[in-house]
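One protein chain omitted, others in place.
A and B are the chain letters, set down in written order, and residue numbers restart from 1 in every chain.
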Amino acid sequence: MTTKTVRNVHVRTTINGQEMEFLVPPYMSLLDALREVVGLTGTKEGCNDGNCGACTVDLDGRIVDSCLVLAPEAEGKEVNTIEGMATPQGLHPLQQAFLEEAALQCGICTPGFLVAAKGLLDNEPDPDEHRIRHWLAGNLCRCTGYDKIVRAVEKAAKA
Amino acid sequence: MVATFEPKQEYRVIGTRPIRHDGYDKVTGRAIYGADVKMPGMVWADALRSPHAHAIIKSVDTSEAESLPGVLAVATAADMPALEGKEVDLGEGTVNFKWASDNILASDKALYAGHVIAAVAAIDRNTAQEAIKRIEVEYEPLPSATNVAEALADDAPVLLLDLQGNDLGEKVSNTNMAAHNRHELGNPEKGFEQCSLIVEREFTMQMVHQGYIEPHNATAFWDEEDRIRIWTSTQGAFPVRKQTAGLLDLDESRLKVTPLEIGGGFGGKIPVYLEPIAAILSRKSGRPVKMVMDRKNVFEATGPAPGGKVRVKIGVDDNGKIIAATSDIYFEAGAYPGSAVGAAEQCVFACYDIPHTRIDSYDVVVNKPKSAAYRAPGSPQVAMATESVVDEICEKKGWDKIDFRLKNAAKEGTRRADGPIYPRIGLIETLEASQKSPHWNAPLDPDPDNGRKRGRGIAAGYWFNVGLKSAVNLSVNEDGVVSLVEGSTDIGGTRASVAMQAAEVLGLEAHEVRPVVADTESIGYTDVTGGSRVCYATGYAAFIAANNLADEMKKRAAMLWGIDVSDVHFQDGVFSSKTDPELNLHFRELAGKLGDTGGAVTSTGSVDLEDAGGGFGVHIADVDVDPETGKTDVTRYTVVQDAGKAIHPAYVEGQMQGGAVQGIGWALNEEYYMENDGVMANSTFLDYRMPTSLDLPNIETIIVEVPNPIHPFGVRGVGEVPIAPPLATVANAIHDAVGVRLLETPMKAGNIVEALEKENS
Partner (left out) sequence: MHPFEYVAPTSVEGAVKVLGEHGERARPIAGGTDVLVQLRGGRYELDAIVDVKNIPELMQIRNDSDGLEFGAAVACYQLYEDPGISAEYPGIIDAASLIGGIQIQSRAGLGGNLCNAAPSADGIGPLIVYKAVAKITGPNGSREVAVEDFCTAPGRTVLQRGELVVSISVPKPPKGFGAAYERFIPRNEMDIAVAGVASSVQLDSSGHTFEASRIALASVGPTPILCGYEPGSSGYDDPLAGKSVSEDSIAAAGKLARGSASPINDMRGTIEQRRHLVDVLTRRTIGLAVERARAAL
């Protein structure tokens, strides 16, 4: 019964537009694979059980908690993380709005909120406040009381 | 003598809302938090924790864990220095060394479920987790006491056999009551005789957690010279150094602590938990060792806010004056003495000018994690009690709730119940602003058409704020940009608010001062980011450093112009000659000409501020209560608060909103729900139930500015005040909606229904 009784598995996936391959233990979460294997630490761990949304990534066009996805499940899929949100041309309007509206304090929840909010605006360009609050209910923020986050998403939607 | 300042009306940078300097890194995922640290050769460690709330540790056998492939080192309490009987200063006064050490790695007894018994370093996280399962511990479980009533019962199990309780100066042994203090002012018994109405209530409150999203973490490397480097998410790098050095019995200068970005703290990331363990494991393995708690560890074994009991009795005369008030405050310290009950004494009647008061406080050890600071420690619990009783008095007497508070409000010259006399404070202005607020003046429909009952509540709250030590270094770059180095870790935008104060002095834009939070070898001693002190005290240090920098720049200008330094004038960023109007240079221009004037221009500023100037807030809430289910939703919420001077108003609002929402969670749902065996049942975010975005309305804010005379820009701490009023604000709103007064937190739906049924039968 050691950790070496199972072989690592090979995963081929596209991360932030870049095709990638890596080896992971089969029980490793996508979150840990991103952070520890691929080296993308922008996706955060707050609870490791699906309750805080800090680990939110976009998996084939749907937002998911990457702590509740096994890394091998990403085989053949597209993963988009906070690191892929800005382009060389500049910040995503949501990132800009978060800065302008002071929608972050400690910032640990921010990557998760941004990826989640992008998932909303990509499909619903003009959500009302209630819809934004509903969509973001899977993301906990303990610092801001959500007010400025909601306003930033509203602002980005209008931008 | 404390320096005082006349506030200016007009500022260039202060009061604006620039984008914070660290913002770009934080919206792109580049910012490095403690758990993101990686270094060559780094390994992971995890800790074995007690499943029992109270047990004797009879033996610990780590041999099987040690033989697991991939395991590099194991640590137990035997690896901690044994300094039995010694007291150490870990930054908050001296503490019993054994207790402090035992809280990190239990030696003879486990005092709460989650208490660390041993730890293992291994090649990866999963191996470490698998290894700790192989440690064999023989426990002798003991009965537990997880609340004040159980801990003070005659037959209570005694947690700390070496505890000498202090009961008003008398030593008591064989007890869980660590301390009983008293403050008395005037003659409360006589005072009550003059009252026409006396209301006395006892409130029961459950322990709550700060709930920061980032779990505790630490990475340590113990090198060949016996120097230890630590990387961690902390509210204070220097206090981490002091505590870790104290616990490992090493000179402080052997440690270098590098603070990483920190994902929330609210007081809970002041104590160290993992740092000494990671250091020991690093010494034993020769590797950098990283530890990250999981969420259950965070709930079970870090430093929550005390639950307890608060009794408050207030008497008024027919003129609407409070004549006398008494309070008995019992706080759960957790497993070792030292709850926030002392701070609670200072806050319980702080909003009022009361001639006769008595406050008794009790610090009680229980089988729960040792409590720590949580945003205005102690104040929310006592504000719940006092402000609920004040509300009841106003209801019974038919008095306007703001007028009554105005009539009794503490002001400059009022003696606070525990002794100190207030300097200039802004409670009256805050109450007046509340009275004029759109929310307070909006009509309220008690029977909205959603089948709910609607009510409105109001309450006030106080926090004294702290000053303490901060240091700031400045240096001028050739392009005029000033580098600012500070020791205050930035949890919510303080890099910006500190830099803005330097920029204001130097006539620069906010982004022209570039702030950096430094390690313990790169800046002078700086106390924790806590007590609402950073914008105030580190900002003050930045003000001093900036003035020193301007003085040095004046010398350089004088040198360049060949005039006497006394002839150089500096204002709004421009150096000029007082006599020759041709000679003037903006700070930026002068910075580019420093080449041959004597090397780099640098300055420092440091402060040790005894006073801080307290802050007050008044909150207004509308709630909808479903009378059938007891479900309570906050539908409108306003925070009114005296900020002294808001340096960056958006982040001041953010503090007000965030604090209010933590208070709303505390009021309605959050609690340590303990099973009969003393184990916390709800140690996940799912069942701890902090508010989500869908549970809240927008939080309206009104910033009142009554400048703090002892700060150059009038700043008062703003971070903590806003968590004091919400518990009572929500309780009073529930009462207004459905007519029942809950004497507890959390005010759970089921309890509201039960109270309604009792009321109706």
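Of note:
As a working rule, a contact is a pair of C-beta atoms (placed from the backbone, for glycine too) under 8 Å apart; a residue touches a chain by one contact, two chains touch by 3 or more.
For clarity, every value in this text was computed on a predicted model and none was experimentally measured.
Here one chain is not drawn; of B:692, B:708, B:729 or B:745, the residue touching it is B:692.
Of the options B:241, B:313 or B:748, the residue whose C-beta touches the omitted chain is B:748.
Note that of A:13, A:51 or A:95, the residue touching the chain absent from this view is A:51.
Screening B:621, B:668 or B:703 for touch with the missing chain picks out B:668. Looking at chain B, the residues touching the absent chain are 126, 129-130, 628-629, 631, 633, 668-669, 673, 681-682, 686-687, 689, 691-692, 694-695, 748-750, 753-754.
Where chain A meets the missing chain, the touching residues are 1, 3-6, 9, 25-27, 29, 48-51, 53, 56, 59, 62-65, 67-70, 72-73, 75, 116, 119, 134-135, 137-139.
Criterion: only the chains that are shown with their structure count from here on.
Centre to centre, using the average C-alpha position, chain A and chain B are separated by 29 Å. If you check the complex, the residues on chain A that touch chain B are 1-4, 25, 27-28, 32, 35-36, 39-52, 54, 81-83, 85-86, 91, 95, 98-102, 104-111, 114, 129, 132-134, 136-151. Considering their complex, residues 17, 19-20, 22-24, 26-33, 35-36, 38, 68-70, 124-127, 130, 210-215, 261-266, 292, 294-295, 491-493, 648, 650-651, 653-655, 657-662, 684-686, 690-694, 696, 698-699 of chain B touch chain A.
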